[in-house]
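Can you read through this structure? Questions will come right after.
Note that this complex is displayed minus one protein chain, with the remaining chains in position.
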Amino acid sequence: MGIVKASRLVHEYIRRDEEGNVESIQTALDGLDFDVKAGDFIAVLGHNGSGKSTLAKHINALLLPSGGTLWVDGKDTSDSGNVSAVRRQAGMVFQNPDNQIIGSVVEEDVGFGPENLGIPSEEIWIRVEESLKSVGMLRYRSHSPNRLSGGQKQRVAIAGILSMEPKCIVLDEPTAMLDPSGRQEVLEAVHALNRQKGITVLWITHYMEEVVHADVVYVMDQGRIVMQGKPREIFSRVEELREHRLDVPQITLLAHELNQAGLAVGEGTLTREELKDALVRLYGSRA
Amino acid sequence: MSIILDKVDYVYSADSAYEIRALNKISLTIEDGAFIGIIGHTGSGKSTLIQHLNGLLKATSGGIYFNGRDIYEPDYDLSRLRMQVGLVFQYPEHQLFATTVFDDVCFGPMNQGLDKNEAGLRAFEALKNVGMAEEVYYQSPFHLSGGQKRRVAIAGVLAMKPEVLILDEPTAGLDPKGRDEILDLIADMHQKLGITVILVSHSMEDVAKYVQRIIVMNDGSVLYDGTPKEVFSHYRELEAVSLAAPQVTYLMHELRAAGIVADDGATTVEEAKESILKAFGRKGSV
Partner (left out) sequence: MIRDITIGQYYPADSVIHRLDPRVKLMGALLYMVSLFLFQGLAGLLLITVFLAACIGLSKVPLSYMVRGLRAIVALLVFTSVFHLFLTPGEHVLFRFGIVSITMEGVANAVFMLFRLIYLIVGTSIMTLATTPNALTDGLEKALRPLEKIRVPVHAIAMMMSIALRFIPILIEEVDLIMKAQMARGADFENGSLIKRVKNMIPLLVPLFVSAFRRADDLAMAMEARCYVGGAGRTKMKPLRYAKRDYVAYLILAAYLAGVIALRAV
């Protein structure tokens, strides 16, 4: 069993009227099956309302399954005795950087999680320092979060999770409210954590450019995983992605269009260099 | 009919230790009916700039002329200017407040002094223009999806029949399909309604596809101002201020360096495809 494993996971949002009768049932997760290998960088793609945020909240036991089972580090999240252990193992970073920073000083915020876990003060200091260092925010430790840029705030939020020493981090659209440079800075910080500390990452997004370097991509639509594979495999299925309200990066799209027009540059091109090399090769072998 | 900015300076907290020069001698002419993109990263002054165009912020020095009149003249009606130059803020759906979609869109026209009937007509027209289905007009705006809320909020500004429509990051937080829908809608309004549109964005790729002119802001100044092709030809300089040109621009430059294509000016996927196929001696359109 991998670090996060779902078996026929279902989540239903049930709306009731004043008398408590069921008014409507909306199925946000519709029988998910997946198994995440420890140490992987998983990208979860999906349009708004595809169920990806609901999935994220399950991994942190903020929501519990209406059906099926979810295990985090081998622990069933629906067992109320596991909640604290699950949250400790699978940290969560949310979309809005302002609404998840509790402390008024960067280092105090990073210390919030360990405080809740009852870690002794001396060790909290060590963890805070280390966490801030690994996201490159140590020199802002005594700053107010209000003065930081969006990307910096998200890195503080990530440090706040790291200080709890999780095995896995779930990031629910962490870049949706950031500008391109902030987006890049957060993505790089998380990739570094994945590489250097071996932390499993579930990166949820609808920006296609961000999933290029993931190990595995899940595409979600209507509460199901509709596509799964390496970025290159996923990106070669341009038309299918469009059906799921997604698109592909410019370069992938251009390669796809050239293929369609009969210029065989290969599907699923991820980077500019790849496309350039393919074109140079083709040009050279031209009769 | 145009907006002219003449050496506009704007300084936050002037004469204190926290003084920030947000705009530095900005001179621009915005022609009637233009479709312009303003690009710059956070803190480049682009939000400050657009708030000058409708008089929400007053320049520390310099002048702004709307349709030939100095908006800083004491008898100039600034509240009217705000309606002639409609400004849609970032995440505009956060400003919805009324009990129904319809009432919310009526807010602007009612503030213009129109009576209920006329304001209602305006609201109908605006909601139709943003592609909202009639059955939601009398629902609470808070129950709509994110993309729909944003359309309603845009309609709220559109209902004032502005001559100029400015949108600050209208696609922020939307998924790819939602983003394309909103951008198509804006392009459509520019064409159909004939209004001047100014689109503020972080994304070169979005903007390149739609606008005729790009203004690049950096550090409170205009760094470049021209057609997408002209602006992106400075891709190296753009990189230096951490603003990348679209990926295809880089590719085309590399292909030209490799002797494959003759023209490296493509800024969109379509243009790039055309010129690559041409280089390979194939027909452009499929």
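Labels A and B are assigned to the chains in the order they are written; within every chain, residues are numbered from 1.
Everything below uses one rule, namely that a contact is a pair of C-beta atoms (placed from the backbone, for glycine too) under 8 Å apart; a residue touches a chain by one contact, two chains touch by 3 or more.
The shown structure was predicted, so the numbers you read here are calculated from the model rather than taken from an experiment.
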Just one of B:Ile4, B:Leu56 or B:Ala258 touches the chain that is missing; which is it? B:Leu56
Among the options A:Gly49, A:Pro65 or A:Gly111, the absent chain makes contact with A:Gly111
Touch with the omitted chain, as defined above, among B:Gln95, B:Ser145 or B:Gln191: B:Gln95
Per the touch rule stated above, subunit A touches the missing chain via residues 57, 60, 62, 84, 87-88, 91-92, 94, 96, 98-105, 107-108, 111-121, 124-125, 128, 142-146, 160-161, 164
Subunit B residues touching the omitted chain (full complex): 16-17, 51, 54, 56, 79, 82-83, 86-89, 92, 94-98, 107-108, 111-112, 142, 156-157, 160
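Here is the rule we use: only the chains that are shown with their structure count from here on.
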Express in whole angstrom the distance between the two chain centres, defined as the mean CA positions of subunit A and subunit B. 30
Touching residues of subunit A toward subunit B in the complex: what are they? 46-49, 149-150, 176-177, 179-182, 206, 208, 245-247, 249-251, 253-254, 257-258, 260-263, 272, 275-276, 279-280, 282-283, 286
Using the touch rule from the top, collect the residues of subunit B that touch subunit A in their complex. 41-42, 145-147, 172-178, 180, 202-203, 205, 242, 244, 246-248, 250-251, 254-255, 258, 260, 269, 272-273, 276-277, 279-280, 282, 286
